[in-house]
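Heads up, one of the protein chains got dropped from this complex, but the rest are sitting where they should.
What follows is subunit A.
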Amino acid sequence: MSGYSVTEPSRGQKWIAGILVAGYALITILPLVWIIATGFKSSADSIAYPPKLLFQPTLEGYVNLFTTQTRQTTEYLNANPPQTWYERIVHDRGLVIAGPSRFGERFMNSVIIGFGSTFLSVFLGTLAAYAFSRFKVPLKDDLLFFVLSTRMMPPIAVAIPIFLMFRSLGLSDTHAGMILLYTAVNLSLAVWLLKGFIDEIPVEYEEAALIDGYTRFQAFYKVVLPQAATGIASTAIFCLIFAWNEYAFAVLLTSGTAQTAPPFIPTIIGVGGQDWPAVAAGATIFLLPVMVFTILLRKHLLRGITFGAVRK
């Protein structure tokens, strides 16, 4: 190092910053690592004290998560040797698999409702944001405030009216009902976020497209949308995270057919004692879609979150 720079941090500063960031990363990632590790522990290892850092990994938790089991007599177990690896795992504990659990179904419900409402929020949000951004809408400011105000009330305050409304409309415990509900909640966020992004796209591009022989909608589709990709991606992630993690409405409004994973996962605890590996396995699988979705869109997301911070 020679000389002194105002903008470039010194070696010592870089080390301190590095240690702070690494320490913070460790603190945030640790619970996640613990959940993932617990998913691969045996029941006994999962509640061992002091906690085991090194253990014999097993898929017991995952098998328990996806199946229901019954206890059988030794004669029965001996007469019916296990056919597959997962039958063997339960067989060793004196059990046989009775059938699939409801987790797969609940997980699929989460996927349908989460991604369905995300798509709908972003689709409607983009169109509304474009209109608010580009056209003379009567009472524009009041409408935008109204859109935002739908988010001001805590969800639990409107839970009872929504519950009653859903019951009389026949939307209780349906996929359509949950998609509509999450879309309604997410839409205000989507409209506001996307309006900000679309406002930043100069209107001249659309004017050039109009002159080049395209209609207003074609200009929107071919010129505005590609440039709003960043905003659309980050909005989609925010919407998905909300819809995916939502718990209160899911508990209240779903039970049999449309129940999502968040209210289901805690119920696993009750089945056959405190089965922490199965809960952890459920949590791990539940984490994956949002993680994958975020990683797929991360290039856009990073630009999206810092969007507007630097003016060219």
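Operating definition for what follows: a residue touches a chain if its C-beta (ideal position, glycine included) is under 8 Å from a C-beta of that chain, and two chains touch if they have at least 3 such contacts; residues count from 1.
Basically, contacts and distances are computed from a predicted model.
J.: Which of the following names does UniProt give to the chain that is not shown: "Tryptophan synthase beta chain", "succinate dehydrogenase", "Carbohydrate ABC transporter ATP-binding protein, CUT1 family" or "NAD(P)/FAD-dependent oxidoreductase"?
T.: "Carbohydrate ABC transporter ATP-binding protein, CUT1 family"
J.: Write down which of A:V6, A:L54, A:L139 or A:I211 is the residue touching the left-out chain.
T.: A:I211
J.: In the complete assembly, which of A:V223, A:L240 or A:I268 touches the absent chain?
T.: A:V223
J.: Have a look at A:G23, A:P51 or A:P202 and name the one touching the chain we're not showing.
T.: A:P202
J.: Provide the residue numbers of subunit A that touch the chain removed from this figure.
T.: 202, 204-205, 207-216, 218, 223, 226-227
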